[in-house]
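Below is one structure, written out as structure tokens; the observations come after it.
Heads up, one of the protein chains got dropped from this complex, but the rest are sitting where they should.
A and B are the chain letters, set down in written order, and residue numbers restart from 1 in every chain.
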Amino acid sequence: MRIKQWSLAAVAVAVALGAGACGGDGGGGGGGGGETVKVGGIFDLSGATADVGTPYANGIKAYVEQHNAAGDGPKIELVSEDYKYDVAVAERLYTRLKSEGVVAVQGWGTGDTEALRARVTADKLPFMSASYAETLTDPAETPYNFVVGTSYSDQMRIALEWIADEAEGAQVAFFHHDSPFGTAPEEAGQQKAEELGLGFKSYAMPAEATDYNAQLQRAQAGGATHVVIQNVATPAAQLVKNIAQQKLDMKVVCLNWCGDELFVDLAGTAADGTVGVAPFAPVAVDAEGFKPPADHLAKKGSTLEEASLHFAQGWYTMAVMAEGIKRAADKGDVTGESLKAALEEMTAFDTKGVSAPIDFTPDDHAGMKGSRIFEVKGGQWAPLTDLMSA
Amino acid sequence: MDTFVQLTINGLSNGAILALAALGFVLIFKATGVINFAQGEFLLIGAFVIWFAMVEVGLPWPAAIGVAICVAIALGMLVERTILRPLVGQPVISVIMVTIGLAAVLQSLVQILWGTRPRPFPDFISGGSVELLGTTVAANRLWAIGIVAVAIVAFSIFYTRSREGVAMRAVADDQQAALAQGISVRRTFALAWVLAGVTAVFGGALVANLIGVSGNISAFGLLVFPVVIVGGLDSVPGAVLGGAIIGLLASYTGGYVGGGLETVIPYVALLGILLVKPYGLFGEVRIERV
Partner (left out) sequence: MAASTGVYHTTYRADLRLRHSRMEYARLALVFAAIAVAPSIVSPYWLTVLNQIGIAAIGAIGLNVLVGFTGQISLGQGGFLAVGAYTSGLLSAKAGLPLPLSLLSAVLATAAVGALVGLPALRLKGLYLAIATLASQQIILWVVTHWDAVTGGRDSLVVDPPVLLGISLYGDETFYWVIAFFAVLSAIAATNLFRTGVGRAFVAIRDQDVAAEVIGVDPFRYKLLAFAISSAFVGLAGALTAHYYLIVTWERFVFDVSILYLAMIIVGGLGSVSGAIYGAAFMIAVPAWIEEVSRNVTTGPFAFVSERLPAVQQLIFGLTIVFFLVFEPRGLARIWQRIKDYFRLWPFRY
């Protein structure tokens, strides 16, 4: 028996890669200048968060289509790819996008945003994503991350303000996903609750659980009157169903990832009375800003109701980037740096009722400072308050 | 006291569902020696087929379950025929790897057919709650315990009384000896996969009833590992006891301690039990000979 050689492996690899490289596009042209601007997209279309990642990505793609058809500003070429919620794949795709000469990237979740933040800073590529962690809003730390939304911490502050208004001295139980995404607003919540004289305790929601009864038992023993959820729709719906089944007297406040249509759909009647801090309004709400995405979908034989608020969220996130690109193009070449500068001059970008106006400055990348609050009534989200700021 | 009752029922019902999911696992391992990494995907398919038949087609729930069972049987036979049979006599680890590939295939099929959007599972088990021992308990949890109890008893009878059940145990014990007795090992393998698929229909329905129909169901397959191992890989009562232990432990830790500790405690318990009883609580101790 001969000893096998490790060495041969690399030949196979090199051959495979050589073949692959020929199949690829090779290097990309320069993104700056010309009439077409390349924007990269790293989306989750088949991974753990594909349920909301798909409409978000579709919203971004739809906006680009609409933008190019309207011909307002330079044409945008969106090069997007599915990263399956796998950080390693996101890193790989990012390198390709960079080599193809994109001037900015639309990302998706906490994992990819965190993993890429060092690289986008080094490569000077503006990066937007649906991860609204407050750490991403500070240009001193992450100069190229732009948050088109209300940071999780601000959402939490708004939720607590509302609770304090409604019930003085309430005991708040903070139920969160057991991850950086889940704990992002925890610290802000603790501080704010202290200021407002509210009780505040955190409860991790383990992934892959069929119920949160055990955690609810503990919350109840702690005298919780209000529950704030920082989690996605499926577990959040599970939690409110458990609350209903156990007939617990707790008012539920959802932060943006559970304040959506999917949550109501999954929780059914248990969702009634749930309050949501939603930077992007649910689509059942009457707002002029829903018309363009709705019209676009109508042409494709679909409706905004079907597509959910995450479609509008993607749509307007891309709208902000497109506006930045247009402004940068008016001044000269569109590069990562010029786009960053253009975005940092943006004030009061109006989404016509869909969200708070969006502002960026060179030392603040938190796009939205406030959010409206909505409530589920008869299986539909309805407005409860006007714009509240943190 | 309320809390304790509440947590106990919760733990038991979770344990029951885990045990049912684990049963399919044990069935396959017992007969073929293969860890089936696609068991979670079997649950997923079971849940999606029932949902599809009830909501999209509009069948009543017994018919929907019937359809799902047919799909499970077809799937079990297909897997045995196309994948396992060519691999008879090959290293077990290759077969295990094939189940990983199979898991990817099944998961993507579900996505291709039904997309990624989670759906509410139709209420065919009452979604209400009942008063029990002075506390409020969700009715579907009690149902889950009941259904699983029936399923487990049925399987125990099948194993000890029926011809096929005994044949299956014989094959598990020694394939060559079983062949010499005139037992068809192929048929037994096929039967094991079919039965695993059928248990997954029930397991999938119960899980979906609690968390809705979504890709997350397949992740539930992973939770099964501590359960089967604590009980002993090749034991049906072991799967039940393992389910109860793991379910109760997670529930009590979540209810009394918290802090995310409930996700890791089952694994700590698992290590502890294995250090004392290397073949689980009820697993068959193998005597090694050279």
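The criterion applied here is as follows: a residue touches a chain if its C-beta (ideal position, glycine included) is under 8 Å from a C-beta of that chain, and two chains touch if they have at least 3 such contacts.
Predicted model, so just to flag it, every value in this text is computed and none were measured.
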For the chain that does not appear here, which of the shown chains does it touch in the whole complex? A, B
Have a look at B:46, B:76, B:118 or B:280 and name the one touching the chain we're not showing. B:280
Of B:93, B:130 or B:150, the residue in touch with the unshown chain: B:93
With the full complex in mind, choose from A:92, A:124, A:326 or A:377 the residue touching the hidden chain. A:92
Using the document's contact rule, name the residues of chain B that touch the chain not shown here. 29, 35, 37, 82-83, 86-87, 90-91, 93-98, 100-109, 111-112, 222, 225-226, 228-229, 233, 259-260, 263-264, 267-268, 270-271, 274-275, 278-280, 283, 286, 288-290
Residues of chain A (touch criterion as defined above) contacting the omitted chain: 2-14, 16-18, 20-21, 23-27, 45-46, 50, 81-82, 84, 86-89, 91-92, 95-96, 98-99, 111, 114-115, 117-119, 122, 178-180, 182-183
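To be clear about the criterion, only the chains that are shown with their structure count from here on.
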On a C-alpha centroid basis, what's the spacing between chain A and chain B, in Å? 35
Which residues of chain A touch chain B in their complex? 45-46, 48, 50-51, 53-54, 178, 203-204, 206-208, 210-211, 213-215, 217-218, 221, 233-235, 237-238, 241-242, 245-247, 262, 265-268
Chain B contacts chain A in the complex at 3, 6-7, 10-11, 14, 17, 108, 111, 115-120, 127-129, 136-138, 141, 207, 210-212, 214-216, 219-220, 222-223, 250-256, 258-260, 262-263
